[in-house]
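Step one of this worksheet: look at the structure below.
Heads up, one of the protein chains got dropped from this complex, but the rest are sitting where they should.
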Amino acid sequence: MIELKDVTKVYYKGTPKEVKAVDGISLEIAKGEMVVLKGPSGSGKTTLLTLIGCLSRPTRGRVLVAGKDTSRLQEPFLTFHRRMHVGFVFQQYHLIPDISVYENILLPLYPLDMTSQEMEERVEDALRKLRIKGKEAYRAKDLSGGEQQRVAIARALVTDPEIILADEPTANLDTHLSRDFLKIMDGLKEEGKTIVIASHDPLVYEHKGVDRVIEMRDGRLVGCS
Amino acid sequence: MGRLKHLLAVYGILSLLLAGMVLHAILSTHAAKSVLEERERLVSMLGLTDLCLTTEARYTRHPSQADYFTPFQDNPMSLELFPSGGAMAPPSFKEIPRKMVVKDE
Partner (left out) sequence: MSKERHKHILSFSITSLLRRKGKNLSIFLIYTLMVFLLGSVVFFVSAIKREAATTLKGAPDIVVQQIRAGRHDLIPTEYMEKVRTIRGVTKVIPRVWGYYFDGPTQSNYTIIGMDGESYEAFRDRIPFLSPEEAPIGNGKVLIGKGIARSRGLKRGGHFYLLRSDGGLKTFEVSGIFSGRSSLLTHDLIVMSEKDVRELFLIPARYSIDLAVYVRNKEEIETIARKIGEVLPGTRAVIKEQITKSYETVFGWRSGLVFTALLGTVLAFAILSWDKATGLSADERKEIGILKALGWRIEDILEMKFWEGLTISLTAFLAGIILAYIHIFFFGSYLVAPAIKGWSVLYPPFNLNPYMDAGEVFMVFFITVVPYTVATLIPVWRSSTIDPDEVIRGI
């Protein structure tokens, strides 16, 4: 499903601030696999996720998602790819703060050309799954951190993507909610979704549903289990 | 979707007002016809030449009778004095027959 070949991402290339966030990583993730990226802060987890999620393009190397070499795709095709295949949960949630929870979850559906009714059903579904029913009229910025995180997850799931990328999804959830989250992930895995989670939460990488834990350090892979 | 309805409602009201405005313009153009005709008659009876838009200076009271220099005739160095003279441009006398005609003897 996902294949990285000698992928490198350099920020501020050619300036004194140059950072090699991801440094020559090769990696393969099969369809239906649940993988956890683990590693200290700054090790490049988020960067790797954005590369897989087509939010940015590698400086060198190739990223293949669902058989397509996304590193060479033109912008419109990248967007298409994102829209069709990927659900992304950001580390900082990146909700739009001053519109309602409901609207936030609705956002990824706008370009999909659905009927209003279909859109509503999907959002209701996601609200139920993430247990944020009753909060849908709140503005995103009026929610607690944990609630915002769940909205972010709901937003990633609402398009029913094949690949789910979650960046530190449990950072603001209590144990109970974290377990809930993992349960949802297990369910999605059963549906055949491919899941990549960046996390250094033991609860996540020790979870029994996880197929593989990949450890990163300074932009490189240092271990696999 | 409720928002969309509100927007459409606003546009509905504005378009109605606009339509009302157009209608009003058409109707009153029609209604004004007789007044305009009577005014035209008055003009021809009294031999008037200009509208009474401003009464402060003779070259703005009868702009068609003035020329570029009229404002300066009383004092060649004076700048435009009257506000209305600043708001109105001098008339164009481009088409005026001002060719010098030398008669053959």
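Each chain gets a letter, A and B, in the order it is written, and its residues are counted from 1.
By our rule, a contact is a pair of C-beta atoms (placed from the backbone, for glycine too) under 8 Å apart; a residue touches a chain by one contact, two chains touch by 3 or more.
This one's a predicted model, so the numbers in the text were calculated from it and none came from an experiment.
Partner chains of the missing chain, restricted to those shown and counted over the full complex, are A, B.
Which of A:79, A:175 or A:225 touches the hidden chain is settled by the complete complex: it is A:79. Looking at subunit A, the residues touching the absent chain are 50, 53, 55-57, 75-76, 79-80, 82-84, 86, 88, 90, 94, 96, 98-99, 103, 106-116, 119, 155, 159.
In the full complex, subunit B touches the omitted chain through residues 1, 3-4, 6-7, 10-11, 14-15, 17-18, 21-22, 24-25, 28-29, 32, 35-36, 38-58, 60-65, 67, 69, 73, 82-93, 95-99, 101, 103.
We adopt the following convention: only the chains that are shown with their structure count from here on.
The centroid of the Cα atoms in subunit A and the matching centroid in subunit B are 68 Å apart.
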